[in-house]
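For this view, one protein chain was removed and the others were kept in their places.
Residue numbering begins at 1 within each chain, and the chains themselves are lettered A, B and C in the order written.
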Amino acid sequence: MTAVAVKGLRVDLSGRGVDVVDCVDFTIDAGEVLGLVGESGSGKTTVGVTLLGDARRGAAIVGGSVVVDGQEVVGLRPDRLAKLRGSTVAYVPQDPSMALNPALRLRRQLDELFEFHRPELPDAARDERIRTTLREVGLGSGDQEEDDAFLARFPHQLSGGQQQRVTLAMAFVLRPRVIVLDEPTTGLDVTTQARVLSTVRDLCATHRVAALYVTHDMAVVSNLAHRILVMYAGRIVEAGTSAQIFDAATHPYTRALLAAVPLVSQRRELTAIPGDTPLPGSRPSGCAFHPRCPDAVAECATTTPDPVQVSPGHVVRCLRATRLGPARTAPRAVEPRAVRQNDVVLRVADLDAFHGRRQVLHDVSLALAARECLALVGESGCGKTTLARSIIGLHHRHSGGITFRGGEMATRARDRPPELRRAVQYVFQSPYNSLNPRRSIGEILREPLAVLSPVPAGKGRAGRTRAAVSEVLERVSLSPTVAARYPDQLSGGERQRVAIARALVCRPEVLICDEVTSALDVSVQASIVRLLRRLQDEEGLALLFVTHNLALVRTVADRVIAMRAGRLVEGGPVDDVLDHPGDPFTRALIAATPEFGAAPPGVPSAPTSREDRT
Amino acid sequence: ACGSGSGARTGGTPRRGGTLTVATGGAKGSDTLDPMLLNSIPVSYMARVIYDQLADFGNDMEYHLQMAESIESNGTGDEWTIRLKPDILFHNGKTLDADDVLFTFQRTFSLPGAVTVGKFKAFVDLDGFTKLDRRTLRMKLLRPSATFHTALASPFKIVPVGFDPRNPVGTGPFKYKSFTPNRQWVCERFADYWNADGPSQPSATPAPPGLGPKPYLDELVVNVVNDDSARINALVTGQVDAINLLQYAQIPTIERHRELKLLESRTGAWTGIYMNMRQPPFDDVRVRQALRLAIDREQALTACLSGHGVVANDLPEPFATGYPASLVRERDLDRARALLREAGQDGVEVELVTGPVSTEAVSMCTVLADNAAEIGMKVKVRQVDTATLFGPNFHHWPFSVDKWPPQGDFLTLMALTDLSDTTTLTHPGGADLAELRGLYEQAQASTDGTRRAVLTRKMYEIQYERGGWIIPFFANVENAHNVRTAGWPEQDFPGRTFGNGHFEQVYRTD
Amino acid sequence: MRVGLVLTGLVLLVVVIGPFLAPHAHSDIIGAPFSPPSATALLGTDYLGEDVLSRVLAGGRSIVWISFVGTLVGVAVGAAIGMTAAYSGGVVDELLMRTMDVLRAFPPLVLILLLVSVARAESALMPLIVAIAWVPQVARVAYGAAKEVVGREFVESAEALGTPRMRIVRREILPNVMTPLMVDFGLRLTWSIGIVSAMSFLGVGLQPPAADWGLMIKENYQGLALQPWGVVVPVLCVAVFTFGTNLMTEGFARTVARVSPLEVTT
Partner (left out) sequence: MDRRPSSATGRLWLLRRVVFGMAVVLLGSVLVFAATQVLPGDPARAVLGHEATPERVAALRTELGLDRPLVAQYLAWLGGVLTGEPGHSLVTREPVGGLIGDRAVNSAVLVLVSAAVVVPLSVFVGAVAGRRRDRPFDRAVLVVTLGLTALPEFIIALLLVILLSTSVFPLLPGTVLLAPGQNPFGEPAQLVLPVTALVLGVLPYLARLVRGSVIDVYESEYVRTARLKGVPENVVLRRHVLRNALVPAVQGTALALAYLTGGVVVVEQVFNYPGLGSALVDAVNNRDFPVIQLICLVFAACYVAFNLLGDAMTVYVTPRLRTAGR
């Protein structure tokens, strides 16, 4: 039974005749989960909210039809639309911390739905429904008093995972026919994500709800969605069942996306998609993907492709759909590198670190060899950043030894000699935060040179500095013209390259990367990872790679150490640790990481202590 | 000047009783109803309402006896006998007698900051009093003073023995009810006013005969509204019946409103500019005279008073005996320039310290500076607040301003100003001072009025030729009231506003 | 924003070249007080008989100068204090900002009155007095803006490089608080004009015979019924100037800073 039927949907930026999405057709059956994937800016959210008859401020649905549960929502009167929203079709927003009203208690926010959609329902019945739903999303305890106390809370009194579950409960409490989930797990750690995903799957199955699941992460939908739509620049470029997409991806874009995803189970050479997603209004003619497409031919630039059915239910919008060879779902696996372990450049011994009076690191010791990439993994809040910041001299409250090539390093960066400050460099997590928005890239890159003055003063200094800047930009594969731009004129990936360039410009020996890819799309992540590997190979950098993403560890690192609650729990060569995890914690982490290609991973359902209600 | 409007226009039938609400300007936080400390316009006319004097100058500056039946001196002017009128009651029911007068003198001399003491200091001997009977007091003075009776006529308010300024008691037409400095004070009718049937000051709308004894009003409420605009606003919107210290520019506003009437009077009050004769460049008489010749009195009168006043010739007390009306100074820029050049002070620069002592004080200085520039003298006007103006430098500014009410007698004034060591602003010295002193002593010692007038005139002439005062004009006082009130005096030569405070003859007509 | 620029420019033009165009010296008495407009006095005369037009042309200098310099100095000093406190943290932060809190407890006009009661408002001192009144307020704004920046990673990155503190404040923090500071400057300029003219109005600002718009309003208000121009024109000048600077600030805030000016200040 069809719950959603979208035909010829087009959303324009108001009054500008520029489409955000166009020619979108799809259907969702009751009980079916449809995955909608694509890079940032491809129009996923735009499509998602049209199912609720909505378009964001500044945009409008200008064509096509959206039939939800037998009712056309395009052009529906506002009051009728309001009746529909929440009861027939529900929405789970991307960021629960922003989407819950901070001034209202949870009960009120849940109850509100009954107030407008089921006013006839007696209080007791409502209560019952709310508590059942809470149980379903894994928040209910079965104990009425405890539930009441929970419902009396305000949103800020919940953890991120709990907040996301509340939004799920809000969506499911009225048993809608259709539900739209917009990247509901971004920002959650893997274990929490795994639990939210299983909740969604169970709920859709039990209540026969049709779901549209929006995400940019292929791995996430791989074991959730029955069918998948791949979106690029406002068009659906490929649609098919989960199996068809993962096993027989046809569109070059889909293939590229898949090739960019790192896997826990397999060390693979990640390939990045060159360039950026085009914005509405500046999309290339013909096939919008052609400038980035490895398989593009001249025709692609001029002819807009029509959907082609390559097999039953598998539709591809590519001129060369039938002519491309078999899918290369599994990129080339690579061998681990050999690193000499005895050439230790950086050593941390028995480090205890504190935030205020709280000790966050206990007896941490590690050694980093030249040319080596050491990954540091651990769940959120375990102390990874604190360790990295202690090494670089930004976190001062610690005891224990940090030595560089045998020389003791002062706790404060300012107290260290310039030579040491030059040799150990740090790249921050967020490229949006780590570049001064008011200074040009050139100025940003010249700053380390000016402060550490490796370019000797004297005549021609300015020229040599400029040369150094151009050179470092080239090393991170950016054009020297970027120097004149400001950070907000760059994409996230380009910014992260600049951040890396800033670290590289004074030719360090050790680079500490703290979650440098977690704010980026997978394909951009792939390009950054490739860049780091290249630098390591070509320049002999030693890398301390901090991450919570185990799949990345497999791809990037030579050795890994796992940390839990401020203590190291396990360490060793990457393949040893990931293939035969010794610590139960490492094992759980591996299990929760979404995977495709390999056997679908199991999803742990027992809540861990972190998620316990306080 | 446009006088007090055309004909009498009253709002209705005159009646007794009622409350008169007025708004006054010029009040200070330091105002007090203590009659020895009167230091602002409002308290000076309020004192007239509550207290009374032995003798007085009328609104026309004519001397007359008030509570005294007689004030007589012996032939040499060093012994005076004061006889009081009978049956004058204080507000507390006590009858006025010689002890009260004696007490008033004693209090004047012992109260810190008493303003009236200056007039008496040189003459009155506190041990020289003899009480002849209940109503008669004889005073032996330290030295002759032929004008002692006029000194008694300038504000010298008789208070009862044991007077307490927190509960002021006098013999005036109104009884004190409440007083908050800088806010409001209230007085009520005193039924036993001794002079209830006495003569009134001339008025365009005198009380009709049937109105009974004075005062006619039941209550007098004086609100302090120091801001000129706020004050006239209060009158226009009917919140008060009368206001004082009207600005000349506001006169047309009054004239536009049919229910409002202007009350304008010439005065003998003046704002003077004082040259310190002991400091250069004013130690040279030529410089002083040059400035006095340079100032354009007509222009000053127009600019500062919009013409509401009369030109003066650097001499005060125009109503005093001996005032030389013939001494008129014409503007003469050539002579002024010549004098300045002679003195070698061409292009000299001086600072003129001025402040809000009167509404015209600052503009007067501006005009002077303007005129001085024409003879090649650079006068820099520095405006300061009263605290600074009257600060420690007050008597030593080289060039400054101050405002004076008329004293009724030039000798009294000289004693308070140029002849006083401590309070002079002009600091005459040498031969001038000696000559002035001599003339003053002679005049005080002569009981012959004609001779006194001659001596006084001599002093006036010295002032005119060599003095340090610049008095460009006498300013009119401007008040306004609505037509629901009448009986206001036409004249107010002392310039104390509200018809010199003669509220006892004001009545309502609504 | 363009309208604001034009208005402000117009006023500044009057201020700069006005005195040269004035038909009379600003303190020359040219006729009877409050005479209506005539050929000699195009806008009539004021309470002393001075030419209103000449005084208007001459009277902008003081107010524009005092409010501009006062605001500039106040914003500069306040910004320096706020940024230093925000970046230094710890004792310096507490010391500076608590001092500012104490100063901030006095409404600007009250602080100014307090200062004026100490030092008379000589025209050279006035900008300083205005500046002092703004320092604590601006310090607060700069502190807030800087505090948001000091925790950011690019500042840490500079610290990890061992960049000298002053250089961090100048190079990393200042550019980021510049925008709110500019908006703040615009707003405070507007307020300064109001405050300077209010000072004249209260009689604690510039003193006659100086020509000053605020003073003119006070001086000629009583003659409003006779000769409105003496009040209306300076009021218009003040209003146009504040309106202009206000529009400019608003425009700047919208286009460059993408914030409402109020958000910056509160």
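Everything that follows uses one rule, which is that a contact is a pair of C-beta atoms (placed from the backbone, for glycine too) under 8 Å apart; a residue touches a chain by one contact, two chains touch by 3 or more.
Please read these numbers as outputs of a predicted model, since none were measured by experiment.
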Omitted chain - touching chains that are shown: A, B, C
Omitted-chain contact residue, chosen from C:S35, C:T84, C:N176 or C:T190: C:T190
If I consider the whole complex, including the chain that's not displayed, which of B:G118, B:P213 or B:G376 touches that chain? B:G118
Which positions on subunit A touch the chain that was left off? 49, 52, 54, 57, 78-79, 81-87, 90-91, 93, 95, 98-105, 112-113, 116-117, 153-154, 156-157, 159, 167, 170, 358, 614
Since one chain isn't shown, list which residues of subunit C touch it in the complete complex. 98, 101-110, 113-120, 190, 193-195, 197-198, 201-204, 217, 221, 224-225, 235, 238-240, 242-243, 246-247, 250, 260, 262-263, 266
If you put the missing chain back, which residues of subunit B would it touch? 21, 23, 28-32, 39, 112-113, 115, 118, 178, 180-184, 186, 221, 223, 225-227, 229-234, 236-237, 239-240, 385-388, 390-392, 394, 402, 416, 422-423
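To be clear about the criterion, only the chains that are shown with their structure count from here on.
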Averaging only over C-alpha atoms, locate the centres of subunit B and subunit C and give their separation in whole Å. 44
Rounded to a whole Å, what is the gap between the Cα centroids of subunit A and subunit C? 49
Write out the stretch or stretches of subunit A touching subunit C in their complex. 392-394, 413-414, 416, 418, 421, 425-426, 428-430, 433-439, 444, 447-448, 451-452, 502
In the complex, subunit B residues that touch subunit C: 228-229, 232, 247-250, 252-253, 256, 299, 302-304, 306-307, 362-363, 366-367, 369-370, 381-385, 388
Which positions of subunit C touch subunit A when the two form their complex? 152-154, 156-164, 167, 171-172, 175-176, 178
